[in-house]
Every structure is written in C-alpha cells, then in structure tokens.
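One structure, pasted below without further comment.
Here the complex is missing a single protein chain, while all its other protein chains stay put.
So, subunit A:
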C-alpha cells in the first residue's frame, strides 16, 4: 500500500501551465511548511492565436489549491510519483479516516447491535456486530469492551459517523476481527506506518532478521506486537518507536547492535 493511493482522500485536480509542474518538480524531496505556495508565473503578454496547453497535476494530501495558487497545508517532504502526482509526506500522528483503510481499534462501548470503536480519530466509529465473518442474529461474535479489532473503513466521510467492518466484500474475515491476546499495543507516527506497509519495506526486513514476532499494523498509527517473551516484545516496540526519526543507516546500525547484544 503506497503512500499515494492510501491517503488520497483529499485529491483534487488543478489545471495549470508548465511553470507549476516544473516548480513542483524542483522542490521534490525538500521540506516544505504550511503556507508555502506555488504560483503561476504568468507572462505579461498572452498570445491570442496560440492556445496554451493546460497541464494537469494531481495533488495528494497536504497540497491544496486556492484560485490559481497551490498551497502547502501540511509540513513535510514533497513527494512525486510519475506522471504527475504530488503529495506531502508528513510525520503527523493525528489520524484522519479514509475509506478502505485498515485500522486497529479499541472497543469502548457495546450498545444494542453496534460496537463503538476508538481508532484514534476525532470521533468514534461504529462497528455492527453483523459485520464479522459468520455472524448472524443468533450467533453473535464474542467481543468485550477493551478488545482490539482489526477492521476496515467502509464509511469515512467528514460529515458522517465513520463505520467499520471486520470482513471483506465477499464476507470473509481476511485477517480482520478481534485479536490481541498477550501482545503490546503502541502508537507511532503515520509516516512510519506507511513505511512499514510499503511493499519492500526496509524497516520490516531489518526487523525480520532480529526476532520472530507477530506484528499487526493499523493505518491509524497503532502497532501491535507479540513475541515469545515480554522482554523481546518490549525491545521490538522500543525499536519501532525509535525508527520514527532515524535514517536507514542509523536504523541498520541500531538493529545490528541489538542483534549482537546479549538478549
């Protein structure tokens, strides 16, 4: 799940000239702050005969169009994907739900036929008790308050209550549902979560060489780890939390040191 298609709930399309595209291209990989803007460098004269071809740019999260300006609204690093996608890669911790994303939630209330689930967003999501694999009116799933659920958003909308389900479109659990006996839950930045979930994740391959462990990654920045002992689980959780602000070399060095150390 790449960063671009995972979080493009704020995608918008803007029309501009080549200047905008090259302006954006120049800044790829640089740190930008909210309020930085890309504006059209308009010429003083416009030719009436020749039509200037508009060029499209797809703006992902963190970029917003206002008039013919393009504003940065999140601090982070500008990223680019061929042919014309741009987005801000930020290390924020506040999660905004998006449809189709899988998150780790904590059941807070059991009321009637829905559970209320806290996923770290601004409000709680609802999870129907029928939205589990094999659940019927008679056969209710065994969910207690305080349990962890790995589930997917089917409604994530700024005007409506978000709704979660624990099965895919064909009615299979597909890895979702209640989990979390004996492991540790902790949260990291959303940037790290996206790095963990990317197909060839360096963090994950480094971690694999250290200890065998079970890892559940929610797009909301929550991670759940279970390992053979309490000590190992704590080490993994601390390592992952410190990965947040490390470069690849620093991380590899740290992991190597842990592997050599007495554990």
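Quick notes on this one:
In this section, a residue touches a chain if its C-beta (ideal position, glycine included) is under 8 Å from a C-beta of that chain, and two chains touch if they have at least 3 such contacts; residues count from 1.
Definition applied: contacts and distances are computed from a predicted model.
A chain of this complex does not appear here, and its UniProt-recorded name among "DNA replication complex GINS protein PSF1", "DNA primase", "Exosome complex component RRP45" or "Transcription initiation factor IIA large subunit isoform A" is "Exosome complex component RRP45".
Here one chain is not drawn; of A:56, A:99, A:140 or A:172, the residue touching it is A:56.
Touch with the chain that is not drawn comes from one residue among A:22, A:122 or A:228, which is A:122.
Note that of A:35, A:112, A:146 or A:212, the residue touching the chain absent from this view is A:146. Contacts to the hidden chain, counted on subunit A, fall at residues 12-15, 31, 33, 42, 44, 46, 51, 53-56, 68, 75, 83, 91, 106, 108, 118, 120, 122, 144, 146-148, 180-185, 224, 230-231, 233-235, 237-239, 241-242, 244-246, 257-258, 260-263.
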